[in-house]
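A single protein chain has been omitted; all remaining protein chains appear in their positions.
Then we have chain A:
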Amino acid sequence: MNLKSDSKVLIQGFGEFISATHIAQMKAYGTNLVAGVAPGSGGKYKYDLPVFDLVEEVILKFGQIDTTIICVHPYQVLDAALEAIASNIRQIIIISAGVPPLDMVTLLRKTETHEILVVGPNSPGIIVPGKILLGTQPSEFYTPGSVGIVSRSSTLTYEVAWELTKAGLGQSISVSIGSDAIVGSSFPQWLQILDEDETTEAIVLVGQPGGEGEEIAAQYIAEAIDKPVIAYIAGKHAPASKYWHQKGNVATVVKRDPNFGSTKSKLTAFKAAGVPIAEHLPQIPQLLKKVMSNR
């Protein structure tokens, strides 16, 4: 994970989910944005960035790129990511939402075996408050501090950050792993990063119904994380029959719990792991202050 403020960053595509405001914010935050790639617009300037037709042209001009932020149409995400990988870019943040899941399967087969970090799709990216912004997280909700946030939702990530800021708790690193059905990096990967991060003292995990990411995370916290973690799961009062993304026959075949993917199942997992659970947003800073003062 390279989150240094001098690392070189590229933007692939200027689609629906990224605007002039986002790019201006990233620059104001000191993110070293070097160029954009938009096929057909090579040679032009957009949002004060030089635009190229191919990723390899950017590398010829500026040297190796550390991180790419992909904002192309969801149907072009796979191609853009493969292009980045072909140019040896190791950190890929996918902002675009609604990428067809089979495209993600293809991408993960490639990145999992090559140790490439993929964040998203449907993620606002990563922010290290006061240092670097990689993505579209609104920086006004953040203040530098010692609470790490790892979340699956986009908007909830900064909703939680703002709640902390208002309560006088700053943040160390905040990431949304993305809320599409299939995403790149997982909760355990980020819990490990936050556990190793020196500025992080406590971690908030933000989840929602669907899949089993939170359940796996709960077990991982109990087994491998030393820092205090608290959890907040949205959707307690949402209709229980909705599994959001994962449903159908396979769950019963591979003998998963009938509550698989529900908020209830996630809350049970955190309870079993001894992870404190915030019932609503304002309770998050309260719980954090408690666990942090206990240390």
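One rule holds for everything that comes next: a contact is a pair of C-beta atoms (placed from the backbone, for glycine too) under 8 Å apart; a residue touches a chain by one contact, two chains touch by 3 or more; residues count from 1.
Note that in this section contacts and distances are computed from a predicted model.
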Notebook entry, point to check: If you look up the hidden chain in UniProt, what protein name do you find among "Sulfur relay protein DsrC", "ATP-grasp domain-containing protein", "Anaerobic sulfite reductase subunit B" or "Iron ABC transporter permease"?
Noted result: "ATP-grasp domain-containing protein"
Margin query: One chain isn't shown here. Among A:8, A:90, A:152 or A:227, which residue touches it?
Written below: A:152
Checklist line | Identified contact with the non-displayed chain, of A:44, A:109 or A:290 | finding: A:109
Next item on the list: Using the touch definition up top, pick the residue from A:35, A:49, A:99 or A:119 that touches the left-out chain.
Entry: A:99
Item checked: Option from A:31, A:136 or A:265 whose C-beta touches the chain left out -> A:136
Item checked: Contact footprint on chain A, counting only the chain that is left out -> 16-17, 19, 21-22, 74-75, 97-102, 104-105, 108-109, 122, 124, 136-138, 140-141, 151-159, 162, 179, 181-182, 206, 208-209, 211-212, 234-239, 242-250, 252-254, 256, 280-282
